[in-house]
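A single protein chain has been removed from this complex, and every other one stays in its place.
Up next is chain A:
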Amino acid sequence: METQNFASQSGNGTHATAAIMAADSPILELKGLEKQYFGTHALKPTDLAFKAGEIHAIVGENGAGKSTLIKLLTGVIPRTGGDVYWRGEPVALGTPIEAIKHGINAVHQEVVLCPHLSVAANIFLGEEHLRFGLLRHRNMVRDAQKILDDLGFDLPAHATLSDLTIGQQQLIATARAATRGARFLIFDEPTAYLTRKEGMQLFALIRRMQANGVTIVYISHRMEEVFELADRVSVLRDGTLVGTRDIADTNENELIAMMINRSIEQIYHKDSFEFGNPILETRNLSGKGFENISLTVREGEIVGLYGLIGAGRSEFVTTVFGRYPKSSGSILWKGEEVNIRREKDAIKLGIALAPESRRDQGLCLSLPVSLNLNLPVYPKLSRGGIISKSKESAQADRQIADLRIKTSTRSASAASLSGGNQQKIVIGKWLNHGAKLFIFDEPTVGVDVGTKAEIYRLFSALLSQGAGIILISSYLPEVYELADKLHVFRRGEMVASHQFKSASHEDILTKALGSAPANPILSGES
C-alpha cells in the first residue's frame, strides 16, 4: 500500500493534488524520532505516521513529551536521533524556516506574534507585500481584512495586535498559518484562553482547513474536544508513544488509562494530618486580577486553588507574598493582621512561594545550582555580609541530597538540569528556611511522574512539621486528590469551596468554566 502511494506521489509531482488524492498515505512519518537532554529522554524513539488530511489528536499529561514533539516537528529544537519523512522524503527539520518551507506550521497556546504591530502586519510578517522594495501598507490591510472576513472573524485588520484579547490573537495566529500555504498545522492547546464563541470559530476554521487538505495535529487535554474533532488520537506518556487509536474505536476511559497507566492512589499519595491553628487568613482580599477572596490555611492543611489559567489564582498568591499591592481587604498571620508590603516581609513571616514559571520567576538559569538553592538564605549563610563558603557548599549539598536533585556538581548551571530537577530547586530552596506556609503554584507542570510523586511526598513531610500549603493547579485530579479544602476560581472570584472530595469533577469543572464554557461541545450538548 505504502509503496504504491509513494510511487503515485513521485509520479504526479504537484504537491497539493498529491496531498488530497493520496489521502491515506502518510504526509509526515516519524521513524525512531527521539530527543535527549543530557542523557535524559524527553521523547523516546517514536514511530508515528500522520495521514494526509486527517485531524490527529495528541493527548498526554503535562511532561509527557507533547511539547517536545511539536518543537521537533517545527524545527525549534534539533532531534538527537531517528528520521522524519515528509511526503516520503527524508527531511532534516533543523530550523523553523525549513519546517515552514515544507508547510509545517504551529499555532502555540501562547501567541507568538509581534504585539506592537498591526494585525495585517502580523499576518504578512516575513511575506510583506512590496512594490519597488517598499511596503504596500494599504494593500496588506485590505488583503488581511479579506482573509479575516472570509474566515468569519469579526476583527479589524488595522488594529494593533496587543489591543485584542488573547483569544482573538490566537485566531489571528491561526489565520496567519492558514494563509501561508500550511499543509501541516499543529495546534497546541488552542482553546485554553478562548471564549465559547472564539472556540467555535476556531473549530470551524480547523474543519475548513481539513476540507482543503491540510493535515491537523491537535494537542489538548480536553477529551470532549478530541472526540469532537479528531479522526485519530495518539497518547503520549513519559516521553513514550503509548498507542494510536481511531477515534471510533476508543473511548475516554481507555485514553485516560493509557495516559496514566497507574491507579490514581499510587501517584497522589496523601497522608492526613490533624489541622492545627490558622496560619494565614485573608478577609475580602482584593487586588489586581482578583476580588474578595476570603480563605484560611491551617497547620497541616493543603488548600487547593483550582481554575483555568488567568482565573486570578496566581495573582492572589503573589499579592499575599507581597509582589503586588492589595487594593482592599486584610491578611491575618496567625490571627494578627499584618501588612505585607514586599516579598521580604512575607519571607520574614514565614511564607515561601514556588512560583508558576520556572524559567521566568523561579530560577537564575545561567547560575549554579548552589546559588539558586541558597538565594533566599544568604543572610543566614553570611556574617557582616561575608559568605561562609563552607556553609554555602554544605547547605547546597544537603539540599541536593535531600531532594535527590540530579546534577553533576553543585556549581553546574541550573539550565543544565532537567525540568523535574529544576522544579526541585524551585521548591527546595525554601525547605531549610523555616517557612510555615508554602505556596506551590503549578508545582508539577512539565515534570515527570516520578518527580511528581516525590513532590507530593514532600508535601506530606511539610505538613507533618506543622506547615500549611496552598496548592495551585490547573490539573483537576491533582488538587482534587490532594487538597483538604478546594477553592474554585473563575475570573478573579472564588466561585465555590469544597471539603476534601465533597464534589464531583464535573461540578468543579462546571464552576470553573462558568455559564459560558470555553468548550463549544460541552455547551452544545448540555
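We take it that a residue touches a chain if its C-beta (ideal position, glycine included) is under 8 Å from a C-beta of that chain, and two chains touch if they have at least 3 such contacts; residues count from 1.
Note that in this section contacts and distances are computed from a predicted model.
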| item | value |
| --- | --- |
| Chain excluded from display, named as in UniProt, from "Sodium/proline symporter", "Phenylalanine--tRNA ligase beta subunit", "Ribose transport system permease protein" or "Molybdopterin synthase catalytic subunit" | "Ribose transport system permease protein" |
| Contacting the left-out chain in the complete assembly, out of A:116, A:344 or A:404 | A:344 |
| Sole contact to the chain not displayed, among A:382, A:464 or A:502 | A:382 |
| Residue among A:48, A:371 or A:453 touching the omitted chain | A:371 |
| Selected residue (touches chain absent from view) among A:323, A:436 or A:452 | A:323 |
| Positions on chain A contacted by the hidden chain, ascending | 318, 321, 323, 342-344, 347, 353, 355, 360-368, 371, 374-376, 378-379, 381-382, 385-387, 389, 408-413, 429 |
